[in-house]
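Yeah, one chain of the complex is gone here, protein chain that is, but the others are all in their spots.
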Amino acid sequence: NCERLHNLDPYTISRYSRQLLVPAFGVKGQENLLKSSILIIGAGGLGSPAALYLAAAGVGCLGLVDHDVVELDNLHRQVIHTEGAVGETKVKSAAAACRAINSFLKVNEHYSGLQASNAVNIISKYDIIVDATDNLPTRYLINDACVVMGKPLVSGAALGTEGQLTVYHHDDGPCYRCIFPVPPPPDACQSCSDAGVLGVVPGIIGCLQALEAIKLASGTGEPLSSRLLILDALTTSVQKVKLRGRNHSCIVCGDAPQLSRENLHQFDYEAFTSSLMSDKI
Amino acid sequence: NCERLHNLDPYTISRYSRQLLVPAFGVKGQENLLKSSILIIGAGGLGSPAALYLAAAGVGCLGLVDHDVVELDNLHRQVIHTEGAVGETKVKSAAAACRAINSFLKVNEHYSGLQASNAVNIISKYDIIVDATDNLPTRYLINDACVVMGKPLVSGAALGTEGQLTVYHHDDGPCYRCIFPVPPPPDACQSCSDAGVLGVVPGIIGCLQALEAIKLASGTGEPLSSRLLILDALTTSVQKVKLRGRNHSCIVCGDAPQLSRENLHQFDYEAFTSSLMSDKI
Amino acid sequence: MQLTLEFKGGLELLFGSVKVHQIEVEPSDGKDKLKLQELLIWVRNHLLKERPEMFMKGNSVRPGVLVLINDCDWELLGQLDAVVDEKDTVVFISTLHGG
Partner (left out) sequence: MQLTLEFKGGLELLFGSVKVHQIEVEPSDGKDKLKLQELLIWVRNHLLKERPEMFMKGNSVRPGVLVLINDCDWELLGQLDAVVDEKDTVVFISTLHGG
């Protein structure tokens, strides 16, 4: 009689066979991934490829957060949504696409969007958080909620022909506030709605976010902690730079933090950044 | 009365407004893209994201070539196909997904796959060719057909946790044969079927192929000619290296070429590479 | 001293939409190295085309701008006291938050 060397049934082995063959990933990586839960905040330009690739790779549970509906001018970059989904909520449209790719996946649909009042509660339910949002106050909120709940944060951003990627609050690396303790002036903040974005740029960054989340969830490779990846699509140049470490006087991840899971809901993120939690004007 | 400054109707302007706003792309870039025709050879790991992003971005005509059917072990990386498409041809499944994203797109379905006998004819119909295949003889065939027909070739590859990207035969840059005049020994050729691939790696490379094709088609930025991009997903490192120029004694793009559109169909690509035009064994 | 300066993440709009600038700058006191403090003033006086408040605040860069010297965060190198040398590359990049 054969010893049972792993917990994968024959269907699962067959389905994921091509990545089980990758030595650095293997059976252990797939087992870890199947047990993991990942939250994607934002089902737009970054969230579309992130959700598709995480669903396909075989994560156990995928959470999707967004409060918007699909609009025609999203379709040039938000490839998880079809023309037929225009007018539908992004979460419903994206969840259906993920289930069509992988019926074994558990998908949680969070229609309310993320606010200071619900962030800690939603984020507490997942192992890894993917920031695929489009505005500054939500980025600070997600960062703070991840820090107070002890979750690694895969952060991606795209605008015009440029993209950025890093992993915050992992392995004693910095959080978003360590790097940007003071928000930029609101005039300096361009969103995709007012400055535009070449659709495939969030495609590349969203795929890279899925990669970082898969590495974190499966225990494979080196996540991009304390490093920032910078993409210039016009020249197809990718620069990886070394970031500062954790700031011991950071108000959220420092040694004497002012923000906690108890008081985070009282922080006024829109006032702090002088901008709204939506890129709609 | 208003002067007509461009040929985009209000629906098109609205649909692509977010990328019309990108200064380096703009109305001219979108107009060029809408007039362009792009052929994707291979509707698998690389072809899935390439097709989704090219369809969404608004190319005029997309050709899809593949002779395989969707299988369960494709789904971890070939995110254009759903569980319901298992058993269907990849071309039909991918074409349906592209049309659902963009009903204005013309999609040509080439079910026969690419062989020496039909390559010149198929490739002649498109402006830009994307090599998203999985085997060595087809890569030489695509290269040769692109050179004899004067088409730029966006070449991507992925295996294990690594990926590679370049643009061949563009702007006096090298072709595939300039770099690799002699094929590797067949034992050195690992395919995704026998060596495996982390699903999101072809996702990243396929998106980058869509980016290069969009840049070529729209006249935006600098295509990756005479440069090779190398991705190491385990460390999220991307290296861009300078390649040699066109080899004047290359048998296909050199000054006295031996291969031409007339005799290419006689070249035995499987014998030349000692491997088959399919990664199935 | 020859330096390469790059402006990214939208900052290039303040510099005539040019992302990469090859510059020649001499340290004022005849030394062979240049402090970032001094480089910032040189950039403001010689390269910056518009809206200086979108690039600088006080004697440093505005919040939301990262400064990278040879692929390394300037915080690790002394910030305004960090020094650059012949052929170094300094990148000024604004954080993005679009998606």
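For clarity, chains are labelled A, B and C in written order, and residue numbers in each chain start from 1.
Criterion: a residue touches a chain if its C-beta (ideal position, glycine included) is under 8 Å from a C-beta of that chain, and two chains touch if they have at least 3 such contacts.
From a predicted model like this one, the values you see are computed outputs, not experimental measurements.
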Going by the touch rule at the top, give the shown chains the omitted chain contacts. B
Among B:I122, B:A158, B:L211 or B:L259, which residue is in touch with the absent chain? B:A158
Given the contact definition stated above, which residue among B:L8, B:L136 or B:L224 touches the chain not shown here? B:L136
Of the residues listed, B:A195, B:I251 or B:L276, which one is in contact with the missing chain? B:A195
So which bits of chain B touch the chain we can't see? 42, 44-47, 132-136, 139, 156-160, 162-164, 179-185, 187-192, 195, 197, 202, 228, 230, 232, 239-244, 279
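Please note the rule applied: only the chains that are shown with their structure count from here on.
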Whole-Å separation of chain centres (CA-atom averages), chain A against chain C: 30
Rounded Å distance, chain A centre to chain B centre (Cα mean): 28
For chain B and chain C, let me know how many angstrom lie between their CA-based centres, rounded off. 38
Give the residues of chain B that touch two or more other chains, as numbers and ranges in rising order. 23
